[in-house]
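Take this structure first; my questions come after.
Missing here is one protein chain; the remaining ones are kept as they sit in the complex.
Per-chain residue numbering starts at 1, and chain names A and B are given in the order in which the chains are listed.
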Amino acid sequence: MKPKTAIGLATVLLLLLAWYLATDVAGLIDRQRFPSLGDIWTAGAQIMTRGYAGGTLVPQALYSLRLVVLGFLVAAVSGVPLGILMGLSRRFEALVNPAFLLVRPIPPLAWIPLAIVWLGLADSAKVLVIWFAAFVPAVINSHTGIRNVDRTLIAAGRVHGASQARIVWDVLIPGAMPMIFTGLRLSLQASWTTLVAAELVGAVLGLGKVLSTAYRDIYPAMIAVGMITVALLGALTTKVLDLIERRVVPWRQY
Amino acid sequence: MSDIVFEAITKVFPRGGSSFTALADVSLEIPDKQFLAIVGPSGCGKTTLLRMAAGLEAPSSGIVRVGGRRVNGPGADRAVVFQQFALFPWKTVGENIAFGLKCKGVPRARRDELTRDYLALMGMSGTEDNYPHQLSGGMQQRVAIARSYAIEPQVLLMDEPFGSLDAQTRMVMQEELIRISRVNPRTVLFITHSVEEAVYLADRVVVLGRSPGRVTDVVDIRPVREAERWDKVASEEAMEMPGFGHLRARIWRQLRQEMQISSHQQAT
Partner (left out) sequence: MAAILSAVRGRRELALLSLLGAALFFGFWQMLAISGLVSKFVLPSPGEVLIAALTMMVEPFAGNTIQGHVAASLGRWAMGFGLAAAVGVPLGLAMGYWRLLDAMVSPVFEAYRYIAPLAWVPFAALWFGTGIGGPVMVIFTGAFAPCVLNAYRGAHLVERHLVEAARTLGAGSVRVMAEVLLPGALPSVVSGLRVGAGLGWQSLIGAELIVVSSGIGYVLVQGQSNLAPEIVIAAMAAVGLTGLLIDIALRLAEARIRRRWGQTP
């Protein structure tokens, strides 16, 4: 094991130990406000077997996961081509930019109230907000990706007699891929953040519902369980995206 | 007293799966106030030796001592002049030179005074408020040298300081270095690729072999220099002198041998 990993692991274990000692053993911290490791374990067991706030952990997590993936895919499918088009054609960019610039500074979370006015507390409202959140980074990074393709590569393509379409397909888009994926990573992160927020505001089911119910019930251990689950799912989906990237963009140096 | 002593220095670097021995059992002594130049083919470990004296790297085995004390880390008693100048781009020339003084706690007025003095010594008066990127390479290296001199170190470690300068500037800098080091002699360890530069500047030249690095020749320059009075003439004239020529040839022959050995080793 590399020394750096060993030190990191040791630190984490030490912190966990200190946490355990401070809460479960010595009772130094008010367990009403800060959950102990034991509490979290119990809460975790509870939600996995008996369920909480409307279901057991797996269905709740899957519910949230479904919304994130849906919103993310819609954003990717709509945002990446738009960004690419904006990168390819300055005219198109000039046309679309004003609308984009007006919408862009609005934080995605600020769309939640409007989405609720439009669609109520249904799933579609959440997907809409996730779409807004994930859309912007996808567009921007795809746009930048196309613009940043090394000019020499384009020249090399032209010199070989490539048509405009071929340059787009074989030079520009592959060249922009690394940045596109960076944008997708940001989109994924934004999707999770927005989902949690949206579900905190109003949800029937899902991890956000778990969090908000736990808050109302003053059940900090369950809050922790919810947070940990969100973090794990976030890490998992990011890993999946990374794997996809390695397949699609094998030439990137890591 | 600030002599540099390398005692049975070995340095091994891990390379991929195996290891690379940069230096093998190198022992070397540089007496107080001697100017020693080290020449050798690329990768022979000469920079590593310098970095050990500076305290920027530790030997795998063996001990480095400066002034009798074991080297444990970098310090203001051993100033380093880097090939890339290493001037702080966000500080002015004056602030760069005063940096070491600031670390020592020298009060502001005295710092400014010393900065002006050293700039004058380098022939660069008036440039205190310029930023490094506004200066030419030669001027930047002068600032770097002034910065190192300003803290009055016992030992000066110079790692191919003129390597990134063009040929003309290089010659001028060599003459300047001679001038200031005769005025203010201190123990100097000077690394260079150029045999001529080594012979011209140093009291003694050490030739380092490669793979693994070890001392293959030690040549005394000073007696010849003083006999032929190189310091009294311009550098190009000094380099024409017979004694200079002999020394240069001898060192070149040694180096050539080294390079042949290494390329044989690489072929097998």
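By our rule, a contact is a pair of C-beta atoms (placed from the backbone, for glycine too) under 8 Å apart; a residue touches a chain by one contact, two chains touch by 3 or more.
Treat the numbers as computed from the prediction; the structure is a model and nothing was measured.
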item: Chains shown that the absent chain touches, full complex; value: A, B
item: Sole residue of B:K11, B:K46, B:R78 or B:R111 that reaches the chain not shown, by the stated touch rule; value: B:R78
item: Options A:I84, A:A203 or A:I223, residue touching the unrepresented chain; value: A:I223
item: Listed residues B:C103, B:A120, B:A227 or B:A249, member touching the removed chain; value: B:C103
item: Hidden partner interface residues of subunit A, rising order; value: 3-4, 7-9, 11-12, 15, 33, 90-91, 94-99, 102-114, 116-118, 192-193, 196-197, 200-201, 211-212, 214-215, 218, 220, 223, 226-227, 230-232, 234-235, 238
item: Contact set of subunit B toward the excluded chain (per top definition); value: 54-56, 73-76, 78-80, 82, 84, 86-91, 99-100, 103-104, 131-133, 147-148, 151, 157
